[in-house]
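For this depiction, one protein chain was excluded, whereas all remaining protein chains were kept in their positions.
Labels run A and B following the written order; every chain starts at residue 1.
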């Protein structure tokens, strides 16, 4: 009685057969929200890897993260309110400290505590304007969250932005680090307005991160390029990087004076919905306010086009029940990211001291 | 490809594991609608325990209840119309009497009747302004529907109301008979405005019904209490009762003059949607119109708050794939109701002549 039936096997064109690039890597840090979203004292419902969480900040400024479910009658704790150093459920008034221990059961004569009455709590960190959670209950993280490379460097301006896309972490990461689509989907905004040049690409794989370096790339001919490097014929240095499991980074150096690093922390809300927390750091020989004013509408337009195509892709993967991708050399990082994510999901990351290199030619 | 994926078992916090308080007890009477909803001659679609039904009243005033599906081409009979003592389908015009027998097949040369051409009919009763059905086709009920205790007593005024909640019968019954939440969810309306007193609770279990008596309870300090017993320091008698499988009853006596009995017949529409037919009977030393005018908005406000929290609870049970409840003594009836429902679902009700008693202290 399904509305989009599967046709009999003998005649249906080969579908995706359930193949998917979705990978669930839970022993890692993910950005749950911006620091400013939580405010000074606040309660916030957020989803990370399909896990409903409640985040809250106490009077003393401490941040707590629980499963968004009261252990008593399972209502969402995100409907509750902060009282001092605790979070109180709105239904029967049970109260929990930031460690998840139950410190009050109203009406009850006797002790409130006990293991069955704990809220399940998760490790939390706050840095660079982001609140990170480690969505693996009861575990002790072996690492700390990624620190922005320009942190503390006064020459750089950093802007934070948040966008959401209907696409898996893999789809969003590949899109963020992909060169060929820019000439079609973003025609005129970024690339695709002049005759292509043949350049060299070096892909380096460390097992837990991967990088593509584009050598000999001309200054992007679109509007963005002309603003980033006005009148410049300077050499462009361009790196695209992926760090397991959720960071995409694009770095551009134009001559000696302009430097851009866009780091995107991608948080899967569900299999095919990803929130992207972008930190755009730059150093340019122009007033940074001017750069922001000019680049913001272009960046928003580019992202809106990406969001549309990612949603269409996700919808099609849903319709066909999976993926069936064909790739070529110029899909420089997509397959690498997939391989890294799948090995991390299995808990089998193999790190190399010396990166494995691959080189090829490409026309951009 | 699901939107809220289950995480790998090794890291996901313990989910509900499919545990649920939903219980399907079908050999019992449920209220399908108010008498006045069906009108003098009318046809009505109603769902009881997930079963789509059509109810209709004939010219002679008789009520019929069928499965809402024409045996011919399976369209809903609730689109049809009453003709004399029968219901006619709107598609091909087949006609059925209140027993479900087919009495006309238009165009057909020959007899209309036959077992395959019957509409499936259900036992029906009409009393106390409610239409009860027994949602077990082809069976003969061994009992009659519950009769309101104040029926025929001229000292009592009875008001009927209907509300709907996103919650299982268990969740709605527990909420209706729960004391501790009133001080938080309904703060100021009912309880929670004065310092708590320590009182005694007696829980009595007869196997097919259960009762909590609250001894020494002060007059509820909220607005409702002050209206129900103005200026009173009188002793309050308070009973909460559940009768298998669908009745919740709250009884309050304030002194000698005021008596309230609220009987709620709960009808599960589906697993997590319940319609509640309330009969509020009262006897007070005040004009009953005044009581209605004052109490109706307070009761509506209280129910609206309950409906919100029940919907959040149901949504969370859906998100987590089941329940994981922790209980304490002060959850006086919730666990008892669950046990009774589960035994009734298995057809294993054990009745006791003498109730089993349990006593504990509570602060209200």
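We take it that a residue touches a chain if its C-beta (ideal position, glycine included) is under 8 Å from a C-beta of that chain, and two chains touch if they have at least 3 such contacts.
Computed from a predicted structure; not experimentally measured.
Trainee: So one chain is hidden, and I want to know which residue out of A:63, A:173, A:244 or A:317 touches that hidden chain in the complete assembly.
Mentor: A:317
Trainee: Given the contact definition stated above, which residue among B:272, B:312 or B:338 touches the chain not shown here?
Mentor: The one listed residue touching the chain not shown is B:272.
Trainee: For chain A, which residues reach the chain that was dropped from this view?
Mentor: So the residues of chain A touching the missing chain come out as 1-8, 11-14, 16, 174, 178-181, 183-185, 196, 198, 309, 312-313, 315-317, 319-320, 323-330, 360-364.
Trainee: Residue-wise, where is chain B in contact with the chain that is not depicted?
Mentor: Chain B touches the missing chain through residues 20, 22, 24, 26-27, 49-52, 67-69, 71-76, 79, 89-93, 105-110, 114, 116-117, 120, 135-139, 270-273, 317-318, 321-322.
Going forward, only the chains that are shown with their structure count from here on.
Trainee: Mind checking the centre-to-centre distance between chain A and chain B? Centres are C-alpha means, answer in whole Å.
Mentor: So the centre of chain A lies 47 Å away from the centre of chain B.
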